[in-house]
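Removed: one protein chain of the complex. Kept in place: all other protein chains.
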Amino acid sequence: MSLHAMGPVPQEDLIQLLAPDGSRTAGSGFDEWIEDVDGAALQGLYEDMVVVRRLDQEATALQRQGELALWPPLLGQEAAQIGSGRALRKDDFVFSSYRENGVAYCRGVGYADMLRVWRGNAPSGWDPYAVNMATPQVIIGAQTLHATGYAMATKFDGADSVAVSYFGDGATSQGDSNEAMVFAASFQAPVIFFCQNNQWAISEPVRLQAQRDIADRAPGFGIPSVRVDGNDVLACLAVTRQALDRARGGGGPTFIEAVTYRMGPHTTADDPSRYRDPNELEDWKGRDPIDRLGRLLEAEGLLGAEVSERVRAAADRAAGELREACVSMPEPGELEVFDNVYATPHAVLAGQRRDYQRYLASFEAAPGGAS
Amino acid sequence: MSLHAMGPVPQEDLIQLLAPDGSRTAGSGFDEWIEDVDGAALQGLYEDMVVVRRLDQEATALQRQGELALWPPLLGQEAAQIGSGRALRKDDFVFSSYRENGVAYCRGVGYADMLRVWRGNAPSGWDPYAVNMATPQVIIGAQTLHATGYAMATKFDGADSVAVSYFGDGATSQGDSNEAMVFAASFQAPVIFFCQNNQWAISEPVRLQAQRDIADRAPGFGIPSVRVDGNDVLACLAVTRQALDRARGGGGPTFIEAVTYRMGPHTTADDPSRYRDPNELEDWKGRDPIDRLGRLLEAEGLLGAEVSERVRAAADRAAGELREACVSMPEPGELEVFDNVYATPHAVLAGQRRDYQRYLASFEAAPGGAS
Amino acid sequence: MSTMTFGRAINSGLRRAMERDSKVVLIGEDIGMLGGVFRITDELQKDFGAHRVIDAPLAESAILGTAVGMAYRGYRPVCEIQFDGFIYPAFNQIVSQVAKLHYRTRGRVKMPLTIRVPFGGGIGAAEHHSESPEAYFLHTPGLRVVSVSNPQDAFLMIQQAIACDDPVLFFEPKRRYHTKGEVDEEAGLDGYPMEQARVEVSGDDATLVTYGPLVQVAREAAEAARGDGISLEVIDLRSLSPIDFGTVEASVRKTGRLVVAHEAARTGGLGAELAASITERCFYHLEHAPERITGFDIPYPPAKMEQHHLPNLDRILDGVDRVLDRRNSLGGGEGY
Partner (left out) sequence: MSTMTFGRAINSGLRRAMERDSKVVLIGEDIGMLGGVFRITDELQKDFGAHRVIDAPLAESAILGTAVGMAYRGYRPVCEIQFDGFIYPAFNQIVSQVAKLHYRTRGRVKMPLTIRVPFGGGIGAAEHHSESPEAYFLHTPGLRVVSVSNPQDAFLMIQQAIACDDPVLFFEPKRRYHTKGEVDEEAGLDGYPMEQARVEVSGDDATLVTYGPLVQVAREAAEAARGDGISLEVIDLRSLSPIDFGTVEASVRKTGRLVVAHEAARTGGLGAELAASITERCFYHLEHAPERITGFDIPYPPAKMEQHHLPNLDRILDGVDRVLDRRNSLGGGEGY
């Protein structure tokens, strides 16, 4: 007996500008949003995706080799992340979950900063204000509220920057994600809810979380939504640009469901063979985001040997730098655990730090150990 | 500057069977659901509403007289509560908030049981299993999940009873209420979400909580919804019966938004003059649920002097019994605070009880006090 | 100096903080036009506008979560939780976000939130309206917790909490909202730091420590004990995290006896921490094990039973008798 109503994910009604075979799809109504995307820009998006995939694979390898404690691969989600990430302005602010390393790349996050937390060296990687992106959020759904509050404050300031929240299909079940829509709608906050529906929340298929398309939920809260082909980088760029434009113009929030697929495991600790049909993966490989743009470039003569080589070299370089940044990262100090718990002095914690310092020193005093 | 988008509540698209002037409204498509409601049944619904209003007024008076600590009046919401409450079967199970004393009346809750908690004599009033209704829930939204879980369990049992959750417009903002819709949809649980949109959550108008009609939210979760005239007892009866029928037949959850009005204060501790326009109340008085059915009865010759007298007498009797039940309620015992914290013996708490008992006894021993 | 109620003192403190810093915004349920169910934010929306005093939709997790987002953008949000028992929907945001973000971002992002919580019992209210949840928060690293016991402190400490770059849970003893007291509205914020406990009454025989609503009861207890020839030292903790152990320690070194009182449940409450820490710090000065006079380990009871749950004058004096080995409800009577 199946307790819940499940079915396949319908692929109709997706906003698509680029078909899996690399041809341009007509009639989406979104062409105007990418009018400026010329050949060089297309090559740039291609390079971004190739580099990001390569970084992701290198990080996965680093985890297998014991250099990282964990890694959450984005394999398959490059178009959703690059398309949306490249639409943003520097002064927009991103609140993501843990899987958005492609977005982090677009924001200019350095490699060491990208890995710090996964190596276990620091509570998080980068300075959010240096790149206008919060560090990864692990508590599912929590960041949707942060983005909404940030957007409310942006409006208080009279600024026209936009907050963008990234989250997964599973996150839509959390109360927080729904409350975020309530607040965003009520305060007409300039926020974008960017849901990467990669079909899975660890072992749970999206049909356990949502009986209707995820994009169908937002309108009931008073938030316009679009359902976009998440493996189509042009469509992701276009819908995000439209949503940003609406938000900047005072039109309030937009919900974007990017329909994509997590081609790898949930994290390097996961074994998807326990719960999913390998045919599904094969099926989605036919819709690979990088191949797709590659076919367009080829058809338009934009992916000659020289370009290919340049892209490959960039990816190699990035991977090399990532690896180097990883293995050369300095180890944290013994007393770093006590840093930054508070912004202002805290007597009780200072006492604990002092005692622990004396404890560590006691080993030096008596080499035989404390006892 | 208004930070949020507000506007008046539109009154179109409401399911209505009885117009404010007492005439029957055609074309709702719901007539079949009240085909069996004959003259006697109409008189019964009328009596229910009059009695419930009278009980509510008596309780309000008891609070003013210091006999109750607090009372949450339902004035104006009689049709929503009686219409839905009378649709239920004995083996259905209600999970309500604090304002559903009309529903409690339908379930057969006794007067002392109705008041116990508001007098401050007990943590709650009645045995949920005696009337198949949970005692009032104060934590906004929490009970929507209880109803959903109960309905899931009903389905495990293969039974065809239905769980009904009552809550307000404000409650729709809580994460819990939204998660309840996720679970209800995913497990196709036989649950009804009955939202009494009484336009206010204490001082906050519904347009702060929801930018679209509340009923518009459920479909996005995969739950059919209806928006009903909550001051029309026949329409409330009809839509609830339809939803019950769907749930019993395995059709899963339904969301009902009953559009009504809280004519009184939020509770006896509230002063609505601080936040709402008195004209609004006047406006809604024209849509009074009892007057409305009264006009139909009069037009059909069903509210002669004898019937009027009978109804008045029933209301008087009920009010008298309520008052008597209130003032004659036994006071709780000194050690009752320790009862029922756990179902099984708990050594630490038993020790605290024993010490407190000795403490109380020490006053008898030494009349001058413990010190 | 002016005489004002406790509630009015907080209102006045909020107004000062908002005047001083345009980044201070208030958010909560019913705090705008209504001025909050206790009227603590009375008139503030009218005077500062709807974007400074924000009526939030009915969702506590979102109130805290959006406040976090505002703090990211440099704001200093003051969140009102309508009653103690309604803070739990926001627990996840408080414990995993508010408390941890400064640590998580290695100091880059500050979380100068103030979370105002009317707390405690004694008002004859319904379920969830009389709780004392402070222990959950003082066990949570990254948070600061304070509780105020008089209008002057209320006026100043709400401003100190808002000015603090760390998140502060600000517990207001709701049953004292109507208590009047003298308030010096010219007093500066630097005068008496909110981390510091205060000796309210000096004494030599035993130390009685409490905070919030019970400070007044403790003063009354000292008064009553004095009539009995017992000299109690009363300490108002004021800060519950960090606790100012130094002040308590100094007192216990003098008196040798400690009684701690709070309304919250006994097991795992602040009293346990205080008793354990003071025992560690001055074991050889203690003449008797510290005594805890607290609420019982029960859900907050209905209005007509709360007198049998709340620590009151007699129960506190009974505890004093115990640490002094005087006759008490559980025996004693040999010593002293």
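Letters A, B and C name the chains as they come in the text, with residue numbers starting at 1 for each one.
In this section, contacts are C-beta pairs under 8 Å (C-beta built on N, C-alpha and C of every residue); 3 or more make two chains touch, one makes a residue touch a chain.
As the structure is a computational prediction, the values presented were derived from the model and not from experiment.
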| item | value |
| --- | --- |
| Which displayed chains the unshown chain touches | A, B, C |
| Selected residue (touches chain absent from view) among C:Gly69, C:Pro290 or C:Pro311 | C:Pro290 |
| Touch with the omitted chain, as defined above, among B:Gly102, B:Pro123, B:Gly220 or B:Pro289 | B:Pro123 |
| Chain not shown: contacting residue from A:Ile34, A:Ala171 or A:Ala235 | A:Ala171 |
| Option touching the unshown chain, where B:Glu78, B:Asp176, B:Asp232 or B:Asp270 are the choices | B:Asp176 |
| Contact footprint on chain A, counting only the chain that is left out | 1-3, 69-70, 98, 117-124, 138-140, 170-171, 173-176, 201-204, 208-209, 269-270, 274-275, 331-332, 334-338, 341, 348-349, 352-353, 355-356, 358-359, 361-363, 366, 369-371 |
| Positions on chain C contacted by the hidden chain, ascending | 85, 88-89, 91-92, 95-96, 99-100, 103-104, 127-128, 135-136, 138-142, 241, 243, 264-265, 267-273, 275-277, 279-280, 283, 286, 288-292, 296-299 |
| Where the missing chain touches chain B, by residue | 93, 95, 122-124, 127-129, 134-135, 139, 142, 144-157, 163, 175-176, 179-180, 182-183, 186, 339-344, 346-349 |
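Going forward, only the chains that are shown with their structure count from here on.
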| item | value |
| --- | --- |
| Chain of greatest Cα-centre distance to chain B | A |
| For chain A paired with chain B, centre-to-centre distance based on mean C-alpha positions, whole Å | 44 |
| Where chain B and chain C are represented by their mean Cα positions, the distance between them in whole Å | 36 |
| Set of chain A residues in contact with two or more other chains | 152, 155, 175-176, 179, 182, 186 |
| Contacts with 2+ other chains: residues of chain C | 51, 57, 59, 61-62, 89 |
